[in-house]
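Written below as C-alpha cells is the structure these notes are about.
Shown here: the complex without one of its protein chains, the others still in place.
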Amino acid sequence: MDLQALCEINGASGNEEKVREWIQNRVQGMADHLTQDPVGNLVATKRGKNPAGKSLLVMAHMDEVGLMVTGYEEDGRLSVMPVGGVDPRVLPGKKVVVGKDALPGVIGYKAIHLQREDFSTPPKWENIRVEMGFGKKEDCKKKVKIGDYVHFYSPFEELPRRFLGKAFDDRGGCALLIHALEKMSPVDYDVHFAFVVQEEIGLRGSGAVLKQFRPTCALIVEGTTAGDNPELEKARWSTILDQGPAISYLQGGYALDTRLLDVILGTAREHAIPFQMKGRTVGGTDASRLARTYSGIPGGGINIPSRYIHSPASVISKKDYENTGKLLLALVQNKKYLDVMEG
Amino acid sequence: MLKETLQRLTAISAPSGREKPVQQAILQELEGVIDGHRLDPVGNLVVWKEGKGTHPKKILLDGHSDEIGLVITRIDEKGFLRVDPVGGVNPLTLLGTMVRFGDYPGVVAFEGETSEELSKNFKHPSYDILFVDIGATSKEDAENKVQVGQFGTYVSSFWEMGPMWVSKSQDDRVACAIIIEVFRGLKACENTVYGVFSVQEEVGLVGSSVAAFDIHPDIAIAIDVTANSDTPKTFKRMDLQLGKGPTIKIKDRASISDAKIVDLLESTAKQNQIPFQFEVLLFGGTNAAGYQVTGPGIPSGTLSIPCRYVHSPHEMVHQSDVENAIRLLSKVVARSDW
Partner (left out) sequence: MMQTKTNLEAKEMLFALSQAFGPPGREKAIRELVRGFVSGLCDQIEEDASGNLVAVKKGYSTEKVMFSSHMDEVSLLVSRVHPEGYLRIHGIGVDPKILPSQRVHIHTRSGEVLRGVVGMLAPHLQTAESRKKVATFDDLFVDVSMADFSSVSVGDFITFDSEPFEMENVWVGKTFDDRACCVASILALQKLQHVEHPATVYAVFSSREEIGAMGAKTAAHWIQPDVAIALDATHGNDFSPGYEKIEVGKGPAIGFGPVLSPDIFAQLQSVASQNNIPYQFEACPGRTGTDADQIQLEGIRCGLISVPLRYMHTPFEMIQEKDLKEAARLLSSWVSQYRKER
C-alpha cells in the first residue's frame, strides 16, 4: 500500500531523493506531464479539458524530520543535531539508521541506576549520542561521515483502527495526492500535484514550484498535530482522532483564504464527509510560503490529524485518512474552488 | 474630512484575512479621485492615479487594511468561547476587554480556581487561561450566534482628547486615511501614484511580500504606526514623541530603510518646513520589509505615526502628526528630482 511504502522510506529534509524516486515511478503512467525542478520538487500535472489559463495546485511535502551527524566522540559514538523540529526528549532509547546504507544505531542513555541529580535533567542535544558499536573514532570514520543523515527506525504497522509508524506528516499527504491523481475524473482546468521538499526546515521548497506556472489557487494536504490526550486540557487540543479531516482557517504566518475555506466546508457538507475545525492556530504550512511568493497564491488547507508527530511512533486514524482522501478528491474535482477566485 | 474618514475606518471590524469590509469603505472614500483599482490574488486592494509627466516615476504608498483580532477555536459545553490571537494581541490587554464576533459582543476573562492560580495567571497570561463570554445560555445558543473559525476584533469607540485621537486600529487605519487624503489632494501629478491597502500585515507581512511584484514601482513607502517614549517610564532607549511630527524610520526588527527613501523624506520635510523625527524602533516590523525584497528589489522605507498603547483597544495618535504626514507625502509624490 502506498502509505506504508512511503512512510518507510528514509527522507529527511534535504535527503528526499528516494521518496521522489518512489513517487516518480508510481505516478509515471498517471500524469500527462512530470517535472523535477532544481531544488528537488516533483510536479505531476493532469491537463484539463479546457483550461483557459486556470489551474489548481495541490501540494504535500516529501520530507520528514530527522537528524544529521555533526561530530565524533573518541569512543566511536556520534553527536547529532536535528533536521527540522525534533524534541530531543523523544530520542533516548530508540533505534535509528545512519547514512545512505541505513546502518543500525541506537540512541543510548545512561542507565537509571547510575543517575543522580541528572535524573531530573531533560536530554539535551549536546548530550544525545548515537551508538553504532564502534569502539573508536577511527573505525567509525571509515563508515560514517559528518553530514550523514540519521533517520528514526520505525516500521509501519496497520492495526484495526489505526496506522502506526513515522512520517505521516506528510507522507500521508503524498499518498493521498497520488490517490487523487489516480482516481480523479477529467476536469476543465489543469491540476498540478506538487510533491515538495524541505517544508520541515522552513517551507524552503514550495516557492520554487511557482517558477514553472502561476496557479489560480492552492490546496495543501498536511499531517497535523492532535494533542488529544489526558496530559493536555481538552480546551487546548488541536485536533481529535476519528473526527475527520481537520480544516485550517488561521496558521503561523497566514490566514487561509476565506473564499476557499467556504468551498472546503461546503464540499465536505455536500459529500457528507465528517470534518473538524483545527483547534489551534500555531504551526505553518506551505500555504504560508505560497501566499508570499511572486504575485501571491491564495490557499486552503486540509489536514490528517496525527498523534505524536515528529517522533518515531506517530499514530493516525484509518477513518480520518480515508475521509481526508475523499475530501481531497471531491475538492480537486470541484470547479467552485477555482471559480471563487473570480470577482 | 480626515477625522470623519478615520472615524469611519477605525470603526470597521476587519482583522487579518477578513479585510473586505474596510476595503469596500476605502473604495467609497476614494470615489472620483483614482483612475482605477483592482484586487490582487491574495486580496490586496491596489488603486492608482496615472502621472501626467512625460517620464512619470511610479511611487507606491502602502497602508495595511487589516487590524489585529481574535479567532474562535472552540465553543465549550456551556457556551464559552476559546480563542487564539490574530496577529500580536497581548493577552494582558484582553483582560476585562469587550471584543466582538459579528453582531455579538463578548467579555474576556481569565481562569483561576484559587486566588493563587488567578494571581499566577495575571503574572503569566496566555490564551490557555482565558475565554470569551458572549452571554450564551448554552452551547447550542452560542453555536446559533457564532462559529468556530470566526474572526473578531476589539470593541472600541473614537475619542477626541485635546489634540489626540484615540480608537482601536489606528494601526493601521491612520495610514489608510493618510493615503486617501493624499489621493484626494493629488492634482496634476507628474508621477504615477499607487495606493496599496494591503492584507495580513499583522500575521506576517503577507500582502506586502507580493503586492508590488506586478507593479514594479521605483520606490515604496509604507506608512504605519510606531511606538512612543513620551509617557511615564516608557522605553528609555527610544526617542519618539507625539506631536513632534511623523517619524522617518531608520530601523526596526524587520528592515533598515533604504538611504534613498530616508534622504527623500528628510529633504522634502526640510524644504517644506514640515516637522519630523528620526526613528529607531527596537521591535516590530512594517510592510517596507516585504517591498524591499520583492523581485529584483525595490528601494523602500517607512514613514511612521508615533502612537501610544499600540495593539490595545485604545491607540492614541496626535492630530498634527497625521496632518503633517499627509503634507509630507503629498510633497514627496509630487517630486521628480530624484
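As written, the chains take the letters A and B, and residue 1 is the first residue of each chain.
Keep in mind that, in the parts below, contacts are C-beta pairs under 8 Å (C-beta built on N, C-alpha and C of every residue); 3 or more make two chains touch, one makes a residue touch a chain.
Because the structure is predicted, anything quoted here is derived from the model rather than measured.
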Identified contact with the non-displayed chain, of A:P82, A:G173 or A:P215: A:P82
Listed residues B:S13, B:N121, B:S167 or B:Q277, member touching the removed chain: B:Q277
Where the missing chain touches chain A, by residue: 12-15, 37-39, 63, 67-72, 79-84, 125-126, 128, 145-147, 198, 201-202, 204, 207-208, 211
Contact set of chain B toward the excluded chain (per top definition): 229, 236-239, 248, 250-251, 255-259, 262, 266, 277-280, 282, 292-293, 295-299
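The criterion applied here is as follows: only the chains that are shown with their structure count from here on.
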Distance from chain B to chain A - Cα centre to Cα centre, in angstrom: 35
Residue ranges of chain A in contact with chain B within the complex: 217, 233, 235-236, 247, 249-250, 252-258, 261, 277-282, 288, 291-298, 341
Interface residues, chain B side, partner chain A - complex: 16-18, 40-44, 71, 73-74, 76, 82, 84-86, 128, 148-149, 151, 200, 203-207, 209-211, 213-214, 290, 295
